[in-house]
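Here it is, the structure in full.
Every protein chain except one is present and positioned as in the full complex.
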Amino acid sequence: MNQAIKDKFALTAIWTCALITILFLVWMLWHILSNGLSYVSWEFVTSSYSAIGKASGIWSMIVSTIYMVVLSISIAAPLGIMTALFLTEYAKPSSNSVKVIRFCTESLAGIPSIIYGLFGMTFFVVTLGLGFSILSGALTLSILILPVIIRTTEEALLAVPQAYREAAYGLGASKIYTIWRVILPSAMPGIITAVILSTGRIIGESAPVFLTAGMVTRIPESVFDSGRTLTVHLYKLTQELFTIHEWNQAYATATVLIMLVLAINVITKIIGKQLNKANY
Amino acid sequence: GNTVTVSGSTSVTGLMEVLAETYQLQQNDYIEVQGTGSGAGIRAAKEGTSMIGMSSRPVATDELGKDVQQFVMALDGIAVAVNNQNPIKNLSIEQVKAIYTGDINNWSQVGGDDQAIVAVTREVGSGTRGAFEDIMGLTRKINDITVTAISARAQVQSGNGSIKTLVANNSAAIGFISLGSVDESLAALQIEGVDATKANIQTGDYGIARPFVLMAANSPEPEAQQFIDYIMSSEGQQVIADHGYIEVK
Amino acid sequence: MNKFNVRDLDLYYGDTHALKNINMLIPERKVTALIGPSGCGKSTLLRTLNRMNDLIENVHISGHVELEGVDIYQSRDISDLRMKVGMVFQKPNPFPMSIFENVAFGLKAQGINDKQLIKDTVENALRSAALWDEVSDRLNSHAFGLSGGQQQRLCIARAIAIQPDVILMDEPTSALDPIATHRIEQLMEELRKEYTIVIVTHSMNQAKRISDKTAVFWMGELVEHADTQEIFNNPQDRRTKAYVNGEFG
Amino acid sequence: MNKFNVRDLDLYYGDTHALKNINMLIPERKVTALIGPSGCGKSTLLRTLNRMNDLIENVHISGHVELEGVDIYQSRDISDLRMKVGMVFQKPNPFPMSIFENVAFGLKAQGINDKQLIKDTVENALRSAALWDEVSDRLNSHAFGLSGGQQQRLCIARAIAIQPDVILMDEPTSALDPIATHRIEQLMEELRKEYTIVIVTHSMNQAKRISDKTAVFWMGELVEHADTQEIFNNPQDRRTKAYVNGEFG
Partner (left out) sequence: MRTDYLGTFFKYLFFLSAFIGVLSVATIGYFLFYEGIPAIKHAGLIEFLSGREWLPPALYGIASMIVASLVSSLGAVIIGVPIAILCAVFLAEIAPKWLANLVRPAIELLAGIPSVVYGFFGLVIIVPAIQTLFNIPAGSTLLAAIIVLSVMILPTVITIAETSIRAVPSTYKEGALALGASQVYTIFKVILPAARSGILAGIVLGVARAVGETMAIIMVMGNAPAMPNSLLESARSLTANIALEMSYATGMHASSLYATGIVLLIFVMLLNACLLYLNRQRAYS
């Protein structure tokens, strides 16, 4: 076949695939948003849920989600960042400890989330006796997001120009001073990206969350209480989709979730821009 | 206030959440209800991970051990339900059984339209499924171990709600759910000509019924005991009756 | 007086023999230029003088580098060495912080907190680097706002601020335009009065213009090291002759 | 005969005026060297000759570049232009495939399938690039296994294989050691007999050694363009004089 014809053919295929993808994804977004937006109200977002059917608000789920995000991040972020520092700044790339650590974080990244649920339920809920609680959930999720944080932070650290390190060491600065004053600040946008990415992950998980944190619909008072995150709530609703009322709730919850993810993406973008500015 | 942890049967959960909310209107304790399933409820009560366990089937004493007591808080029928468009109104126990074992797989075999049957069941370990299998004789023995006789081709859904959804939206579907959660969106069948109603269960004419069981330690925490007392009180029983379940007092 | 005494120095990157038995005296308060074709080991030698090669994995060094008679590879305190031997790189590499913070960095890294002292040192360093007049009114603005040539002078100021004895420069003008290059060369003219300067350059013209001594490298070997005049007018080594006559490079 | 005729050429990268009103004739079967300090626009001019700048966003070009009398910015067929005007880059950039596939790439891209024809062309191209003897026994091994100088000759062979009229080279030896550089220069000596060569170099010595004509650029302007002898021995422009006398760069 003539190369020009092949080219035309390939271009058509590429445009078609792009179009299919875009249309499908737009269709999905549109379907959910068009059904959900009209039902999302201030009332819906800020009122609480009640089994007697008086109220179907999602405020308690939002609070539980926030608890879960804050707690998981505050466990995983320091660990992940320090691990990344060890891998990029201290360990020799070819050393055995690096190989082992890298292998393990990569394995963690590959474990399906249902297995985290299985593990969290056995280990944190039962063996450690933490029960269905935000804490059990957050501990489970922090292992789950550890690889994301490590990898993204590592990339950010590696992207710090070697020239900064050389300049700092060339001025007689110690390693830890260099890390603290030069490397971490330069990598900060990347680290924040890592945190935001993991926030998305935490918000999106369902099975490992309800197997460890349960699905109680009230506002948790402490991390030892059970709570239901938004995503778990959506899952529960889909299992009970019955009356029009429940359908609307499900669409509205899905809409809120999509808007949350959108907000997260926008924030990531802004930080990314900041990063580019800092490195011009 | 204190927290009372309750977990187990998803069939009981809906009712329990209502009881919890009415109870909380009166005093300070918080009732934490987790719908995990009867099997998990029994285990939680036995291992003490929850103060109160819930089951939607009778619990054998040897399942619990001697440190755990049980209360029947209500009775509930199991309705065999089909889509509203399905012309079938009545099935015999044998027909239901054959449908679930897969021996009957077309509605025309039981006098309906020529349409394949979509049988929907709960997951293994569910109290509703356990009770349904026991009552309908849907069990068999393999290597001397009792296992289900429900066909592996039956679709599995993990709650009364999702079975309801499926049946309400699929004209070929049949499922079994807690009678208390039946409403006009789907049709409960007569079994052997008997309507699935509260009255018929109380008289014993409709035989597919099971107890809702609460389990707690022999000497439970005072707040748990107080909540159990509330459920068993006439006030609590009234709430149960109001929501379509059968009071025990 | 000689500042550095390099004896029998061999350096390997893994299996690459990058420096081959180098013996070289570097005189105090003179400008020594290292020239030679690409990949001949100029940068590598320069970086052995403040142990910057320590940062690279798989480097193997044997032989001696003495700074004022003390072998720098024996002493443990690298920070100390690097404060004595400052370095300026090929591409201007200011830190992503303000102009002031850039120059103050080395002092703060030593744990110096005295505000006034820092301020004075920063001003002096910027003056010595002939940058003060251009930036005195915007010390707190970001260093990246400076032009390439200004950034390179900032890096020189940063190196000067910690009062080193020696300044190493690796092709410090190769990323700059002719005018900025000229400024830096003028500056070196000033600095030679106080500092020992070792500069790598790929431009023979630059070596001619600014250096007192020139060392010619060829594939890891030091082929000739003498007064700059000598090297260019009366080269002894065949390869030097070919190189300065432009037969390659 | 002139191969290229560049008339009133201006080129902007966004707001940067990178080429300023260039007028230049490039003679056939001669080597034309473009020299000048860093950032003066040498590479930019070179890349206008085969429209490589089209790949860069925000480039704005006005004026004319005629190849054999036809304005290359009017004609639509860029592939055709690029097959006539081959290019060799600063860093050797073989494709990640075998030696043979690298050289055959251009032919296959044209849709040529004749195995024998391809084989012969590859062999001829490798011979012309003075690489055949070194690689004839391992044509199927990966191109990355070659040394830098061999890779660069491979890239030249790749360009030759599609039988261009012109070969553009952007600092083709700057990443190579002196011996490899020497090989490439020898090769150019051969190629000039058949091809028009335009070469960017940062080394005045190289320009002197290999070119017939030299064009000197300075901040986007063409300041002088004449026989190489003239440029170095009898420069007309003040800036040329300063540059070739090593006052900067």
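First chain written, first letter: the chains are A, B, C and D, and each begins at residue 1.
One rule holds for everything that comes next: contacts are C-beta pairs under 8 Å (C-beta built on N, C-alpha and C of every residue); 3 or more make two chains touch, one makes a residue touch a chain.
All figures in this text were calculated on a predicted structure; none of them were measured in a lab.
A.B. asks: Out of A:40, A:87, A:182 or A:195, which is the one that touches the chain we can't see?
C.D. replies: Spelled out, the listed residue whose C-beta touches the missing chain is A:87.
A.B. asks: Would you mind spotting which of A:146, A:195 or A:216 touches the chain that isn't drawn?
C.D. replies: Within the whole complex, the residue contacting the unshown chain is A:146.
A.B. asks: Looking at the whole complex, which of A:40, A:223 or A:254 touches the chain that is not displayed?
C.D. replies: Per the contact definition at the top, the residue touching the missing chain is A:254.
A.B. asks: Against the chain that's been left off, what residues of subunit B make contact? List them.
C.D. replies: 36-40, 43, 115-118, 123-126, 142-143, 145, 147-148, 151-158, 166, 169-170, 172-173
A.B. asks: For subunit A, which positions touch the chain that isn't shown here?
C.D. replies: Its contact residues with the unshown chain are 3-4, 6-7, 10-11, 13-15, 17-18, 20-22, 24-26, 28-29, 31-32, 78-80, 82-83, 85-87, 89-91, 97, 100-101, 104-108, 110-119, 121-123, 143, 146-147, 150, 174-177, 179, 200, 203-207, 211, 231, 234-235, 238, 241, 250, 254, 257-258, 261-262, 264-265, 269.
A.B. asks: Can you name the residues of subunit D that touch the chain not displayed here?
C.D. replies: Interface residues of subunit D facing the absent chain: 50, 52, 55, 57, 79-83, 86-87, 89, 91, 93-97, 105-106, 108-110, 142, 155, 158-159, 162.
Here is the rule we go by: only the chains that are shown with their structure count from here on.
A.B. asks: Determine the centre-to-centre distance between subunit A and subunit D, using the mean Cα coordinates as centres, and give it in whole Å.
C.D. replies: Between these chains, centre-to-centre, one finds 50 Å.
A.B. asks: Would you mind pulling out the distance in Å between where the CA atoms of subunit B average out and where those of subunit D do?
C.D. replies: From the centre of subunit B to the centre of subunit D is 82 Å.
A.B. asks: By the touch rule stated above, which residues of subunit D touch at least two different other chains?
C.D. replies: Residues: none.
A.B. asks: Which of the residues in subunit B come into contact with subunit A in the complex?
C.D. replies: The touching residues are 3, 5, 7, 14, 17-18, 20-22, 30, 32-35, 47, 49, 157-159, 161-162, 164-165, 168, 185.
A.B. asks: Enumerate the contact residues on subunit A facing subunit C in the complex.
C.D. replies: Within the complex, subunit A touches subunit C at residues 92-94, 161, 163-174, 177-178, 181-182, 185-186, 278-280.
A.B. asks: Which stretch or stretches of subunit D touch subunit C in the complex?
C.D. replies: Contacts found on subunit D: 37-39, 174-178, 181-182, 203-205, 208-209, 246-249.
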